[in-house]
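Missing here: one protein chain of the complex. Every other protein chain is in place.
Here is subunit A:
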Amino acid sequence: MTRTAAWSALALLVSAVLIVATGGSPVEAMQALVRGSVADATAISVTLLYAAPLLLIAAGACVSASAGVFNIGQEGQVLIGALAGAAAGLRLALPGPALIAVVGLAGALAAGFWAWLSALMHRLRGVDIVVSTLLMTFVAQQVVAFAVNTPWLLQESRLGRATVLPQTNKLPPRALLGSLGSYPGLQLNAGLLIAVAAAVSVAVLLTRTRWGFRVTMLGLNPAAAAHSGVRVTVVTGSALAISGTLAGLAGAVLLTSPLSTNRLQPGGTLGLGWDGLLVALIARNRPLLAIPVALLFAVLRSGGSFLAATGVPSYLADIVKALLVLAFVAPRVPWRRLAVA
């Protein structure tokens, strides 16, 4: 714990030095970060909007990592989830609540299947799961690009002589996730509720069910798991599918959240897939721990966009994030053991 604190302090120090080096002022940068993320009700609302998909993705990553399967293709799974969600939301004529549910369900199932394909490739051809989930992200990007560039698929309708962009139409308002109650200025979007519920469910699933026990066993000692009757391919496949499902749900939530344009766009994930993976990494694959970590990352997201105003390049927010990740991971590196080996 103290070591983590020391490493984090070091990371912040390095960040400050970098800000000074790029001609900014660390104090101003800090203020901007706070102003953009937690200073007022609007900023907090935005932070919470970012936290929801981050937490969903991280909760999924916890499942696959617990099984010892490293799914790093969340970015693609988010996209596939958004694609399926958009297709459902645009094509189905359902009443509001049902449409919302169907959009979420479509995103979740499609991405779950997408992730499961990697397990299938592993089973049939022995393709490494880390590699295939990563590569499937690029495939997903192509699929989405194709869908939004093809008029008879999902590309936006041509109105008069306006140029059409590679994106879908806006989802109808009744498909969008609303906020839960209205407090002056503060919006509590339903997406966050879904995400917290997902994180809690994953925690329960992993610690209280037979399946979760097997997942944990498989992740920690595959030989012992096989020996005590765990069907390795089934458990691996289901763990991957669940992690994809949650990433896909994140895609649907993102698509229908006030954060986005509510259209499917190739860059619409905002890179949250990668961030969600980092959240799980810092949370040591513990879904409940992922809740505060996702909030921290959301703060960096929403505050990061305010950095530019202080003359600090906004990518510095990414660098700070990366340094923080290193600070959290560093104390877990068995330095002593490395020195011996």
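For the reader, a short list of remarks on this structure follows.
To be clear about the criterion, a contact is a pair of C-beta atoms (placed from the backbone, for glycine too) under 8 Å apart; a residue touches a chain by one contact, two chains touch by 3 or more; residues count from 1.
Definition applied: contacts and distances are computed from a predicted model.
Taking the options "NADPH-dependent 2,4-dienoyl-CoA reductase, sulfur reductase", "ABC transporter", "NADH:ubiquinone oxidoreductase, NADH-binding (51 kD) subunit" or "Ca-activated chloride channel family protein" in turn, only "ABC transporter" matches the UniProt protein name of the chain that is not displayed.
Of the candidate positions A:87, A:230, A:279 or A:320, contact with the hidden chain is made by A:230. One of A:4, A:201 or A:216 touches the chain omitted from the figure, and that residue is A:216. Remark: the residues of subunit A touching the chain excluded from display are 208-211, 213, 216-217, 220-221, 223-232, 336, 339-341.
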